[in-house]
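Shown here: the complex without one of its protein chains, the others still in place.
Moving on, here comes chain A:
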Amino acid sequence: MSFFLPKLSCKKDIDDAVKSVAEKVLVLRFGRDEDSVCLQLDEILSKTAHDLSNMASIYLVDVDTAPVYTRYFDISFIPSTVFFFNGQHMKVDYGSPDHTKFVGSFKTKQDFMDLIEVIYRGAMRGKLIVRSPIDPRNIPKYDLLYHDI
């Protein structure tokens, strides 16, 4: 459930989170608490949060509260998860069209943990984009809407 994970409700909170999390992956889940897929994702996130506490900090953001970031991060589907490291955005190639965020929920907790580990290792080595270890069959499919059409 999402009440284990901290929530950010305004742009300033998100800014603070991005700036303050040091030497750890920052996971921002953009979505709504009531949405079913979001609930699934939130459960995975909260169950793995403790085990990943040395590598990652996880926050939940309601898309309605910070529209600037909703636009800035081009969030069209929820839930979308964005990863940062030391204030820098980390891109991940999941095999899906959008590398800037992870759209949808994970199939298993292990998938999420593997992903976090890969992002962490890549960041430690100076990589801004890494390749996801998750089996492409487990990645949710979606159609990317073309912008300005």
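We adopt the following convention: a contact is a pair of C-beta atoms (placed from the backbone, for glycine too) under 8 Å apart; a residue touches a chain by one contact, two chains touch by 3 or more; residues count from 1.
Quick note on the criterion: contacts and distances are computed from a predicted model.
Between the names "Phenylalanine--tRNA ligase alpha subunit", "Dolichyl-phosphate-mannose--protein mannosyltransferase", "Coiled-coil domain-containing protein 84" or "ER membrane protein complex subunit 2", the one given in UniProt for the chain missing from this structure view is "Coiled-coil domain-containing protein 84". Within the whole complex, the absent chain has one touching residue among A:Pro67, A:Gly95 or A:Pro136, and that is A:Pro67. Among A:Gln88, A:Gln110 or A:Asn138, only A:Gln88 touches the chain that is left out of the view.
Residues touching the missing chain, restricted to chain A, are 11-12, 15, 18-20, 22-23, 63-64, 67-68, 70-76, 78, 82, 84-91, 98, 100, 122-128, 144, 146-148 (touch as defined at the top).
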